[in-house]
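First up is the structure itself, then whatever we jot down about it.
FYI, not all chains are in this one, though none of them got moved.
Going by the order they are written in, the chains are A, B and C; count residues from 1 in each one.
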């Protein structure tokens, strides 16, 4: 089978091309939308995957089973209807189809939503919680990088009732720079990022509503800060809450039960936590727990370009096309 | 006047030498204790400051007004009595003399304290809160790097009663690698740190009791995580709490009043926060505040080798010797 | 088949474990020699490959077809005889068996050689030039990281007679820090390496004789400087010489002819050169050429842990065991 990738020059798009190149059943095809950014020099004779124009006819003629949109939200809204019309399933990596309602989208993104029907139709692509809906979906909204780790770390504990919601949940999140995309900007320039660490979008990041929706939290119960690490890839979230659980092991037991059989969730011994090296270039989300008299600290780590983007998108594609969920991802 | 530096090959010690080299009234002298670590190659003819053995007689003969101990806690306990006996004032940069009681020291450091009298005598060297005691002190315990920023950010708000202590205060702290010292270890090896970010000593870091003591907090009210950034210097702390304050401006007003005239505290406009580039190679602690319905996020940044170590030590020296507090530090 | 790895905690050893884990016919086994270095925390339930003591009996009982020695030269000299005696083929990644004669070894390494017979017997493991000898060898000396790129870039041009040897060849080499091994040292500490770039072993690096031997150069014809980059992996060598060739294309034609069919050599268009991102985490050595009236600059890049160590070692193993040469390496 063949899978198209729009936005293949961006970091998430290039990561999709790399991982799909190792997938046993799927061949990547590059969909040229706008050649706004230079290709890297390639060795002689290395042509890379086939290229097609990103247009309904070409997609239909090539018989692409699925198209990944690694494009900005406005471009995804523009491309999705035609691609779906051409018979392809669509996995969108932007924020365009994640928030269910136009009101919510326009509140958090401060932009008009032009495809309200698709927004209502899209399945949220977090397999650990939405596996069945993803299998049958035409359009999957691949989760944001930050909410993937946050939801995987927080929701099982909320469901088990061990978090003191009144005291609030703090999620202090740190991300590598590739999360900001490949488009040059002062904010992501080498000299601005190296030897630096900075917080942004404090308490108002666009990814917050994905956590509120998935976990069933009120905005006032959840304090989220995004921060930029001087490295290219990786997200680590340090999550604080008050709890009546009496040990880290008790919390780990909840995760263990909830995630039994999940291929991409890994837990650590009580008091041990993952770091970014634990998860770089993998599709795992790793979780560790520390607890001391009523205060818990959960550390969740993932690669923002893999479990936080391209890897999870392929996991969704595997579900949509009926492949084993881990195909090409281990 | 002349100031001795024991441990001048370490990162804090070398920083002291650099800053004292710019001080108009004080000349640094290197005190050779153990030559366990190689000097860097120097240009021809660059001898650097004078060197003396780190012994009571040499210190007395040279008439050193003050000695900085940039040494591990056990070495500081060993050296401090003799140096004080030789008539020098002492500013100790280790944790040896910060915690007031032997019990507290032995609980947090898991080591025996051999100088209980000096521990009781030492003044805690946080000028913004202990200026008068420092002026008259023979022995100053220079604060830990993490507690300096945490105390400066938290205590004024606690004093003003605007923090909901029942819900707890979270301090998510990130530090550059120089904070771990110059002694080679796997943990601080380049390949282990680069492209990585890791949490350590979660909820049990030795610096926690300095915050509890200075702020008057119970351990159960304060959740602290230390984390290692892939950069050499700088600390940024993201501090979360619940509050009845209705705006960031209200919190900023409290800081402004408390820190009026303080030379090394800087505030940002509501909703703006410092990053590490704001404070690198300076003695400032910068503070910014964001607030949204009942949840506040305070970001405090400093250079761990300056306000978090050598700079603050010189600030303390200036107070002890009667120089203007900012001399050599702007 | 099963392959043992001694020194699996080091960077080259760990890289061997990772790549062998993807090899379709070979299963890695960890050989515990000295547990001098801590393992990283692992997720629960992740046991990793089987572990055996690094002893002749265990190796024989387990029927290991090959053992990789990712150990220091003195340890390799100690282990190799017993492992060969136990019936295993050996690929040694240290410098112990690369230089053919005891005199040469002792001149460049300033250490005694205790296994002169094995030194004489060993095949030099650069497949592009020694493929046949490797196939039949019991003991392969895997090349040094620097000489791999240098030899691949220089030898074809020397053979073609286009380099003006009288004017000399300059090889300005830069390497990531993993090349220095995992043992903590001040030289490889994060704070010493970050924001830094430094030259070492100028004109006298231990890897020089491997280039002299493979290329048939006199020491006086070859100026080599090793330099440390602030990054974990990758080697880039900028090679200068005078030539009567009239275009970059002429030099590229020589490479193209010599390396026709070579799976791990890639060339760039005239005037284009690879960077480290071109080769990270691959077994390729990439070569690009620039030329201007009589002066040529060749840039060769590789991943020091892959083509410069573990990848090339597996390439050698594939040859020794009769697998396709690229198995597990693409």
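Keep in mind that, in the parts below, contacts are C-beta pairs under 8 Å (C-beta built on N, C-alpha and C of every residue); 3 or more make two chains touch, one makes a residue touch a chain.
Remember, predicted model here, so these are calculated numbers, not experimental data.
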- [ ] Report the copy count for the entire assembly; 3 chains are displayed in place.
- [x] 4
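Everything that follows uses one rule, which is that only the chains that are shown with their structure count from here on.
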Open item on the list: If I average the Cα coordinates per chain and compare with the overall Cα mean, which chain comes out closest?
Closed with: A
Task: Inter-centroid spacing, chain C versus chain A (mean Cα positions, whole Å) - done: 37
Task: Intercentroid distance (Cα basis), chain B paired with chain A, Å - done: 39
Open item on the list: Need the CA-centroid distance for the pair chain B / chain C, whole Å please.
Closed with: 45
- [ ] Please set out, as single numbers or ranges, the residues of chain C touching at least two other chains.
- [x] 195
Task: For the chain A and chain B complex, residues of the former touching the latter - done: 166-168, 170, 172, 174, 192, 194-199, 202-204, 219-220, 223, 225, 227, 229-234, 236, 238, 240, 242, 271, 273, 275-277, 280, 290-295, 297, 299
Task: Contacting residues of chain B [partner chain C, same complex] - done: 11, 37-38, 177-178, 182, 184-186, 188-195, 230-232
Open item on the list: Taking the touch rule as given, give the residues of chain C at its contact with chain A in the complex, in rising order.
Closed with: 40-41, 43-44, 46, 195, 266-269, 272-274, 277-278, 281, 284, 286
